[in-house]
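Only one protein chain is missing from this complex, and each of the others stays in its spot.
Here the chain labels run A, B and C in written order, and each chain numbers its own residues starting at 1.
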Amino acid sequence: MSKNSELQTPNSKLQTDWEPKIVAFLCNWCSYAGADLAGISRIQYPPNVRIIRIPCSGRVHPLFIMRSLQNGADGVLVSGCHPGDCHYISGNYIARRRFAILKNLLEYVGIEPERVQFSWVSASEGEKFAKVVEDVVEQVKALGPAKRLVKRKADPH
Amino acid sequence: MNPYLPHLAEIRKIIRETDANDVKTFEVVFLDEAVRKGFRYKPGQFAQVSVFGVEEAPISITSSPTQKGYLEFSIKRMGTVTTALHNATEGMIIGVRGPYGNSFPIEDMEGKNIIFIGGGIGLAPLRSLINFMLHEENRDKFEDIMIIYGARSPGDLVFKWELKKWEKREDVNYFVTVDKGDGKWRGRVGFVPAVLMEVAPSPKNAVAITCGPPIMIKFVIQNLQELGFTPEQIVTTLEMRMKCGIGKCGRCNIGSKYVCRDGPVFTYKELQVMPKEY
Amino acid sequence: MSEKVIQKNKMVDFLNELLKAYKVFAPVKRDHIVSFDAIQSSGEMLLNYLNSRIPPKEIFFPRSEKMFEYIRDDLIEVKEVLPSEERKVLFGIRPCDAKAILLLDKVFDSPDYQDPYYLRKRKETIFVGMGCDRPQSTCFCTSLGGAPFSEEGLDLLFTNIGDRFVVKGITEEGETLLEKYEQVFERAKKSDLDDKLNVEKEAVNRIKSKIALEKIEKRLDKMFEDSFWDRIYQKCLGCAVCTYLCPTCHCFDITDETMDTSGERFRAWDSCQFALFTLQASGHNPRMSGKERVRQRIMHKFNYFVKNYGEIACVGCGRCIKNCPVNFDIRQILLELVS
Partner (left out) sequence: MQKREKLLKEEVKKLLDKKQVDMVIGYEKGTLALRTTPCFLASVDDVDRLVWNEFCENNLAKYLPGRKEKVAIVAKGCDVRSIVGLIQERQITREQIFIVGIPCEGIIDRRKIESRLGEKEILEATCENGKILLRGEDFQEILKKGDFLYDSCKVCKYRNPIVFDLLIGDRVPELEKIDEYAEVRKFEAESPDERWLHFQKEISKCIRCYACRSACPLCYCEQCFVDQSQPRWIGITDNPSDVGVFHLFRVFHVAGRCVDCGACSRACPMNIDHRWLLKKMEKDVKELFGYEAGLSVEEVPPLATFKEEDPQDFIK
């Protein structure tokens, strides 16, 4: 793997027809319902997200995020209930601490902060969900395809 | 020849063996004609079975060499590979390389009374030898054949369709038992080692071959000795974690033996001098 | 076989010539760590070094390597991935490590199954040894049938005698090199050869760790159940430093890697010191604790391997001693076992 290839700015020609893949981990009780509402309300948002429903933002193991980046996600969005609204009372509070640390750690080793994002979206916030996705997609698009931490095939011998 | 390369093979048929659906038998055919003909094995040997994208696992070959053109593996759902196989459908392509390991000492068994003692899925490697011996070409080479087989419950008995055939044969002394019966079970109830004592085969000119859960093997060996069997007359197979199958990766090392290369079949006499590390 | 001399300032020329015809692996220093790596220019090679931290086994048996590839969706073939058979020179290997390669050969080139990944890299390699004129305090090669200037497994042997090296051709391959590059070599004078003998003698004298290992195999035959192991294993942390840095350890794991529709099978170093090494799918683990695992390491090297291949699987390089995080010293274990 050539280190330089990871430092190059994304090829502009590629960028025009390139669409980022965003993995979105959405909590079952709030954000997933929020995404649902966005759909039912026919609010347009970019189709770049691949949604994975999880019971609670507290279920999101940091390895879920890192594995997503390894396996080709250009961005990761984790979304849960607003503080105080957690179905399991404190899952999102615990998650919040974890995410704060993880975000800083990834940024510290040189991964663009926009690649990994977090939001609180309630079941009634269909519009907010659409806006969050729009923002994330736009920001990741500006960065270009993910290069760091992406698992590439090894060279033969 | 690269010994690590698996041959592609198709799962032609999947048979559900147990009520709990934790054991399935897979009928497997090599895609390549030449491999199909060239893959010669003996009862007791195993193969490395690959589920591509998962991993490889050592599985004993349960079919007999007298069954031509295909292999059978009976597999209990345990780890990653076996779980993947259980999720497989007929027609899936897997990889098979081998055969590996020694085999049951067939030549030494000729002219002798043979006693098979199996428990649960432990019947799988024994079945290869049973069907080999019962084959018309080979049956005359062996004297009396006795099979004692048991499982936890009637639903846990494997190869049910074949057990019936063995039971019907006049040249087989067949005993089947379960640890715990159910409403429909009319047969014997009791642990395999106890049934062994009840049946009490004579050690005279005999070889006993046993395979099953470790705790069963332990008591079977004790009881066999009580019946007068010498350690040389008791044969069993060992299980160890394996990776390469060819004595290099170091994983299945017990004492100076590699189970994949020097085993998996050992006489109790051989086991007695090996470290108890299995 | 013939002996020549090369002036140290001619080494650059010699290496440059070699680089034209061969891929050359030589000791290099990166981040304070000496290891063997392919060099592009003669200047990269380290001439003054004790020994490499990672043994040169990694050239033939790398930490991880691809074995084959396949397409998961459309399984019609398994594509073998073999290393290329390029002509290589392994320059500057120490005699202990050369002996270790011979031991690895026994495993990977056994009569029943030959390991193509190892052998293809191994076969076309010329071993240019650098005699060990400064054995370290942790060296105990002489207890294992080796010596700082042992010729076993080498094609050429260099001996440092101040401003020049005496170079001895050991095999035909080595002799061919001496002839092919005769322009950089000079005839060895009697005094050079005398100097060489002195350097060798002095090196042997420097080795202070001596363990009488003739009876170790027999001794270990009776030790499996001994309480000795309960005592010695306690400080072991269960990491793989000793086995990964051992020039004779060869255990490996095999795994599949998948990406989209493509799949690859790899092998990678593994260690009997890891708890999961022998863990079976059923949950049963024949080597439950650190005690069994430390015992396995000692038994395998000094008893099991001997029974299988007729030699002890240790060359006394001292890497496991120097690099152990808790200073677990195999020499102490061995001394206690033979006393």
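We adopt the following convention: a residue touches a chain if its C-beta (ideal position, glycine included) is under 8 Å from a C-beta of that chain, and two chains touch if they have at least 3 such contacts.
All figures in this text were calculated on a predicted structure; none of them were measured in a lab.
With the whole complex as reference, residues 31-34, 48-50, 53-54, 63-64, 134, 136-138, 206, 234-235, 237-241, 244-245, 253, 255, 257, 266, 268-269, 271, 274, 276, 321-323, 325-329, 331-332 of subunit C touch the missing chain. The omitted chain makes contact with subunit B at the following residues, 79-80, 83. In the full complex, the hidden chain is touched by subunit A at residues 1, 3, 6-7, 62-63, 66-67, 70, 83-84, 90, 93-94, 96-112, 117-120, 132, 135, 148-152, 154.
Operating definition for what follows: only the chains that are shown with their structure count from here on.
In terms of their C-alpha centroids, the spacing between subunit B and subunit C amounts to 40 Å. Shared interface positions of subunit A, defined as residues touching 2 or more other chains, are absent. Listing the residues of subunit C that touch subunit A in their complex gives 62, 64-66, 81-84, 259, 262, 264, 266.
In the complex of the two chains, the subunit A residues touching subunit C come out as 71, 151, 153-154, 156-157.
Contacts from subunit B toward subunit C in the complex involve residues 2-6, 8, 50, 52-57, 78-80, 82, 93, 95, 214, 239-241, 243-244, 246-251, 253-256, 261, 275, 277-278.
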